[in-house]
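On to chain A.
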Amino acid sequence: MKLKALLLTAAATSIAATASADITVVSWGGAYTKSQVEAYHKPYAAKTGTKIISEDYNGGLAEIKSQVEAGNVTWDIVDVEMSDAVAGCDQGLLERIDPSILPAGADGTAAADDFIPGTILDCAVANIVWSTVFAYDSTKMANAPKTIADFFDTSGFPGKRGLRKSAKANLEMALAADGVATADIYDVLETPEGVDRAFAKLDTIKGDVVWWEAGAQPPQLLADGEVAMTTAYNGRIFNAVASEDKPFEIVWDAQILDFDLWVIPKGAKNKDAAMDFLAFSTATEQLAAQASWISYGPARKSSAPLVGNYATKPDLAMGPQMPTSADNMATAIVNDFEFWADNGDELNERFNAWLAK
Partner candidate 1 sequence: MTDTSAPIVTADGTPLKKKLDQAMFRSRRNAFLLVAPLLAFIIASFIIPIVVLLTQGVYDSSFRKQMPTVATFVADWDGQGEPSEEMMQAALTDIVVGLTIDRSIPTKAAVRINREVSGATSMIKKLIRATGKWKIEYEGKEQRLSDVFRNMEDEDDSGVTLLDESERRAIGVTLAKAVIAQEAPVKAKMIKADKKWADIKYWQAMKVASKAASPAYLAAALDYNYSHDGEFQQRDEDRRIHVKLFWRTLEISLIVTLACLFLGYPIAYLLSTLSVRSSNLLLILVLLPFWTSLLVRTTAWIAMLQAQGVMNDLFVVFGLAADDDRFSLIYNKTGTLIAMTHILLPFMILPLYSVMKTIPPSYVRAAKSMGATNWTAFWRVYFPQSVAGIGAGALLVFILAIGYYITPALVGGQDGQMISNMIDFHMRKSLNWNLAAALGMVLLVFVLFLFWIYDRVVGIDNMKLG
Partner candidate 2 sequence: MLTATNTDEGFVVFDRVQKSYDGNALVVKDLNLDIAKGEFLTMLGPSGSGKTTCLMMLAGFETATHGDIRLGGQPINNIPPHKRGIGMVFQNYALFPHMTVGENLAFPLEVRKMGKSERDEKVKRALDMVQMGEFAGRRPAQLSGGQQQRIALSRALVFEPQLVLMDEPLGALDKQLRERMQYEIKHLHERLGVTVVYVTHDQSEALTMSDRVAVFEDGRIQQLSSPDDLYERPENSFVAQFIGENNKLSGMVTGIKSGVAEVTLDNGSKVSALAVNCEQGSRSTLSIRPERVTLGGPKNKNTTEAEVLELIYLGDHIRCRMNVHGNEEFVVKVANSAGHTHLKAGEKTKVSWLAEDCRALDA
């Protein structure tokens, strides 16, 4: 009895100790970081008194790798893409996360069942579902594109196209446009013929492509009239429409679903506080709250019923804007991170060579 009391006090003081530490949370900036600040950082700071330092980065594992290898880790928790979460864990750059710290869903479902399958990894826990979609400016397209095939049809739908400068997503969309069923995409892409087929499809629009790298670029390219259609992260387009009243339309056909996950770099200075923040921010309410700030879907199923309307436009329901809504999911492709872990090096190399040709 006495021992238990002692342990509890110890636990309480250790919580107090972690609560006082500042944590550095790193994410992608812009509207996305804002949604996290509103839904995670502010409530967490209010609850624990922890000061949260928010930093922006452009994705990738380079900074984490540098910090870990230099033995001077200044980032405590980082929002990364699925493929980086997997690669980072493989390369020993990330702390392993004990899934038992994740609270059960608001409806009582255990965390392991509440999260979308495959989104609790050894070193990462998902917070959102996002997708790569394509979008166009409705005031400039006489004829509205409906399918991914239209995106690759520059004679039927003239104008420049914006694409992300990487192999990922482009090869999948190219195959989908070439008539491969969404369920078979990665099987086809695993074969050399499939890769050739994807590049051949990309060849048909290569001369009309403007390549983008940062997520903020596609809405800008559309707004400037530089491109007629562009692939983009769905949240960025939503934001341009909802808060800047841009006349953009999203086409959900062959959207590529992906996840963003929290990871903690190996040797993070405030590892315990970061773990605590991770558990807090991926709880049902926080994920649901984030979805009212940006149109990325919560990674917990229990959050879906709680998703309300857009925070700054109370008459705009967020449900249909989510990549995970039933209508949008019909032809969705779920990014196969294992495929990319295996083939990323080779396909990116080929993609770069193809670009330079």
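How were these candidates chosen? In short, all candidates are chains of the complex that A comes from, given by their letters.
Rule of thumb we're sticking to: contacts are C-beta pairs under 8 Å (C-beta built on N, C-alpha and C of every residue); 3 or more make two chains touch, one makes a residue touch a chain; residues count from 1.
None of these values were measured; they are calculated from a predicted model.
> State which numbered option touches chain A in this complex: 1 or 2.
1
> Using the touch definition from the top, list the residues of chain A that touch candidate 1 in their complex.
Listed in rising order, the residues are 60-62, 65, 87, 89-92, 96, 122, 160, 166, 199, 206, 209-211, 213, 224-226, 271, 338, 341-346, 348-350, 352-356.
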